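Below is one structure. I have some questions about it.
All protein chains but one are shown at their positions in the complex.
Let's turn to chain A:
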Amino acid sequence: MTEAPLPAVGAVDFDAFVRRRASAGALVVQPRMGFMDPEAMRAGLAATRAADATTVGTLTLDSYTRLRDEAALATALAEGRPLNGYPLTTHPPEVTARMLAGLRGPDFPVQVRHGSAVPRHIFESMIGLGLSASEGGPISYCLPYGRTPLAQSVRNWADSTRLFATLRERGAQPHLESFGGCLLGQLCPPSLLVAVSVLEALFFHQHGVRSVSVSYAQQTNATQDREAVAALRRLCAELLPEPSWHVVIYAYMGLYPVTPRGAYRMLASAAELAVRSGAERLIVKTVAESMRIPTVEENVAALEFAAAAADTVRGWTGGEVAEVDADNEVYREAAALVDAVRDLHPDLGTALAEAFTKGYLDIPYCLHPDNQGRTRSYIDEEGRLRWADSGDLPFGRGGDGGGLAGRARTVTSAALHADLHHVRYAYDADEGPADDILAAVALPALPALPPGP
């Protein structure tokens, strides 16, 4: 870092903002949004801020920035070739500062989301710009995002987290969200998602970031999802050293419904999960998800719809968090995973790398070279995600891992295709989940299907 005096950052505390709004009865909603062009990005943030919902802003970075491919960035910018996100480290800092001016502030925090296992350059840019909220983690921004060796990602993330923590010296509260609740987006049994989220939050603490959020991506069965969020909350309450944390739900991160109605149903279910499980924040998806990067308008429609759906559900529940067995199967499995990993080494980074070597953590279908690839998942008759093969996951050591008996199933392309499309088909059907919410909340004007080939 440079000696030059850095601008004061102000007191934007992402977690405090979210929890304040949540305790006032609002679900904070947030888009996944990133455009190459600063003007477009500014318009997107302005529209997010102005939306009829309690929002926070997002800067999603493009794939070249994530991988630090400077040649590709230079070519794309010179030739005006579109990128799939905002190139934060390539646009001059003044350009980004101007893009953000007057938008971000104590009432509208902006979070940077990027998916990089080599994130130092991104954190340096954020620090220079006083952007104090981001996302990631040594596992969750490595295994789903490329081929950087895990041990290297752990070192990089330890280093960047410590660097980010220095923002406190400038009066800001650096905040990190674990992406552990998503991993590959689909077909991962919830216990592993919960465990990785908790472990990464602990990792952030170990390296000096004390304001954290833990994530959980909606999966295939609403009851199992509620159990998972209950498990996540219980583990955080038990293990995190400070109370400055909240839960963020991601609307489904796998193959998304293709019909507009199906897409809104999916989002309504995600909002319902957030409200019924007591989560504070929700990241939405739009009608365009299955096909292309959404427009600003589609994002605003999704934010407003999700906020209205959440209000409707809250009207039904009176804000009561649904009762679920706190000692449920997801909790038992997740606790077994967390304990087994923490027992490996006092330095959590070392423990995490070793856990993957031993197969104590093993993500189904993940092709990353450091993932053992001995686990497989499937969707059972009730739509719950289960282990078809739990490989070397340490389930003997805590929970009984209910229903884990290694059911050997040969996976064909048709079977995998069916499991990948399970959610899409259920939500695109004539009648589907969350129809009760759709009856109560007006659907945004449904767009004509986007232009086909």
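Side notes on the structure shown:
Criterion: a residue touches a chain if its C-beta (ideal position, glycine included) is under 8 Å from a C-beta of that chain, and two chains touch if they have at least 3 such contacts; residues count from 1.
Note that in this section contacts and distances are computed from a predicted model.
Comparing "Electron transfer flavoprotein subunit alpha", "NAD(P)/FAD-dependent oxidoreductase", "Phosphate ABC transporter ATP-binding protein" or "Methylaspartate mutase" against the UniProt entry of the hidden chain yields the protein name "Methylaspartate mutase".
Touching the missing chain, out of A:R20, A:R98 or A:R292, is residue A:R292.
Annotation: of A:A16, A:A43, A:A72 or A:A97, A:A72 touches the absent chain (contact as defined above).
If you put the hidden chain back, the residue from A:P31, A:G57, A:G115 or A:G349 that touches it is A:G115.
Against the chain not shown here, chain A presents residues 63-64, 66-67, 69, 72, 75-76, 81-84, 115, 144-147, 184-186, 258, 290-293, 365-369, 411-414, 416-418, 420, 424-425, 428, 449-453.
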